[in-house]
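A selection of the complex's chains, in situ.
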Amino acid sequence: MLSREDNALLTRVERGTPMGDTMRRYWMPALLSRELPEPDCPPVRVRLLGEDLIAFRDTQNRVGLLDEYCPHRRASLYFGRNEECGLRCVYHGWKFDLDGRCVDMMNEPSELQFKDKVATVAYPTLEVGGVVWAYMGPPERKAAPPDFAWTRVPATHITVSKVIQETNWLQGLEGGIDTSHAPILHRLLTTNTSRPGFKPDNPFVRGKAPTLALDVTDYGYRYAGIRPLNETSIHVRTYHFIMPFHQIRPSRSESGVPLVAGHMWVPIDDEHTMVYNWEYSTTDAPLTDEDRLERRLGNGPLDVDQTTFRAKRNRGNNYLLDRQVQKTESFTGIDGINAQDRAIQESMGPVVDRSREHLGPADRAVIQARRLLLEAVRTVTDGGVPRGIEPTYAKLVAAEAVVPRDADWREMSLPAGSQIEQTV
Amino acid sequence: MLSREDNALLTRVERGTPMGDTMRRYWMPALLSRELPEPDCPPVRVRLLGEDLIAFRDTQNRVGLLDEYCPHRRASLYFGRNEECGLRCVYHGWKFDLDGRCVDMMNEPSELQFKDKVATVAYPTLEVGGVVWAYMGPPERKAAPPDFAWTRVPATHITVSKVIQETNWLQGLEGGIDTSHAPILHRLLTTNTSRPGFKPDNPFVRGKAPTLALDVTDYGYRYAGIRPLNETSIHVRTYHFIMPFHQIRPSRSESGVPLVAGHMWVPIDDEHTMVYNWEYSTTDAPLTDEDRLERRLGNGPLDVDQTTFRAKRNRGNNYLLDRQVQKTESFTGIDGINAQDRAIQESMGPVVDRSREHLGPADRAVIQARRLLLEAVRTVTDGGVPRGIEPTYAKLVAAEAVVPRDADWREMSLPAGSQIEQTV
């Protein structure tokens, strides 16, 4: 459990809050690159850390990210015109470039040079991994660009999607770094079904309740869920938590191709999260169009409106829960592994009251993440650099296997040939 | 009128409020038995006195009523699995029996026996009259089971329904114990109509404005509206108010069968009420399928969604008010006697500001109910037992008749052959 005070401390992310200031030290996923498909295309609304912003791709293919509201009279730049290297407010024709400079003003005589006195909030952006990232913190603290194994993968081999979760960001993260729920919530009741999930004959399901092994690192932590299978074998599944909201986990396509996958739980505001989902092929084979539908996860274009990024299975329709399917085919009666996650996490309310929890040993990774986040808040408050700012995480992978009881899980969480890092 | 303070005192029912604590001394209707049709059927959400709960019928046909949120990480048990005498949370597989004990845990090694340290909130239930009742108060104060004439009637002779009213509970009750509005709000303008209501030739309508006679009793009060018809006759209609929210009144089916009927205005929360409606045949004849449609009241399956229990005529559509019908056929232009009640009571806002009322002699029963409710709050605060806890009300009936001017209305409010009770 957390005290109500610490719960508020970790979950509130608006500008000026301790966690909000901490978040703003990291590069933030702001939108998918494909939402701005070409230079001078229509601008897009972005809500990030409780701030209303407008993203636009300018004539030179650079992405600008401005305060939504024109500094003149506070009209929304969403209605603006994306013109020749700038976004122009339609109310009085003030035009801003991607640095926030006012470069033209239609309603004032040009000889007044009034435009030179005006600027708006603009955040630096960069694009890697099919994602536009923004830096919203103090300029002098600007971090190195994000650099993950998945952002280095060629576009042919990776898919990235996003979907809104109607909870605080931490609720999503805590589901994602909790191996203990996965073979329960996502379990199938029979091998005789085509629904997504873990079948009864999967060692992930067959294993007993896990013990957790965890190494704190300079980027966050790595950990493994270790499930006894029998006298000689264990099932091991390794994960990484990279501060402040990245998960890396092993996965597998429907056709059996081994994948590395992960999520980012990016705060829209205190009660909404944009969940980014990525996964890439670890073989020479590229991802197929079918792979990009993410049917088994429920994150793709069949399951999520690609304009609003709202899930078709949502609280308003009880996630299309089918009680008969729940009796006979899947543990939840809800289709889609991540739809199941959203259903259960949204059911806890927008910000779960962690002072009323009862955590056990299986929640060790969740508890450790909270400790690291509280530490980061203190570090930032004290003027320091929190974990995960430096891209020491750039080569991390994750894996899952049945291994002898005495196998070293740590080797599985590193790229082939790597040295095991010194753990903190 | 009531002071704003007393208005708040009587209308707020969350745990820890004075009225909330008083309500919790009585058995509360929680849901209809038929909402849980068979053992191990899907669980149902129940919101009662501002508490979010989950009801389930276990393998042994007993009804459990648990805190909606699993004590582990606060996921909703609505998504739970109703399995072998317990409800299992799908997030981590914690299972609770109807006493709230944790009887299994899938995510922790069983040798830890961590489950023995965990329990959740569970309220005792019982089923009578086709209703599941819950006791949410201090265990040492648990009241005798509810026992009404209507809960003793065979199922063939009674119908019970429910519908959400979008107001505080007291607003509903105050309509139900106010005989003065009935032949006005529910009046028809012509005998030449098939719409429900009281026709102009009905003595209830023909009578002059009523005087009210009222006896306070150990369960609440009984009262009569007495309407002069002519030199020799009066129209009398008797009612009972049983603490804290029960009404008993005379009624009559569309085909003319005499009925006894009533309502319970059960607080969902401070601004929503679940109105339970019951009526039973006082003859040997059972109720027909047609009777169970409650067409004249607007409470049955033709008028109320049987999953959400929201009325089809509601504030959003102005209760399908027809101004032409209002000109020529019925006083309101709205069909359904209780639909008319909900329309007018919801029009007062979710919690009417009783400090702005202007009450007259005809509001005497309303005023007396408030006095008894305030008395009950004081009694409970002082550690005592409020009126209506003991089932002294078990045989009460109500009646309506045209009688000589000097007839004794009190006899009409008792079962045939009963003694008139001593009134307080």
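Labels for the chains are A and B, by order of writing; each one numbers its residues from 1.
Rule of thumb we're sticking to: a residue touches a chain if its C-beta (ideal position, glycine included) is under 8 Å from a C-beta of that chain, and two chains touch if they have at least 3 such contacts.
Given the structure is predicted, the values throughout are model-derived calculations rather than measurements.
This structure file defines a homomeric complex of 3 copies, of which 2 are shown in place.
Just so it is clear, only the chains that are shown with their structure count from here on.
If each chain is reduced to the centroid of its CA atoms, chain A and chain B end up 48 Å from each other.
Those residues of chain B whose C-beta lies close enough to touch chain A in the complex are 42, 69, 71-76, 78-79, 81, 90-93, 105-110, 112, 114, 117-118. Chain A meets chain B in the complex at residues 174, 180-181, 184-185, 208-211, 321, 323, 326, 331-332, 334, 340, 343-345, 347-349, 352-353, 356-363.
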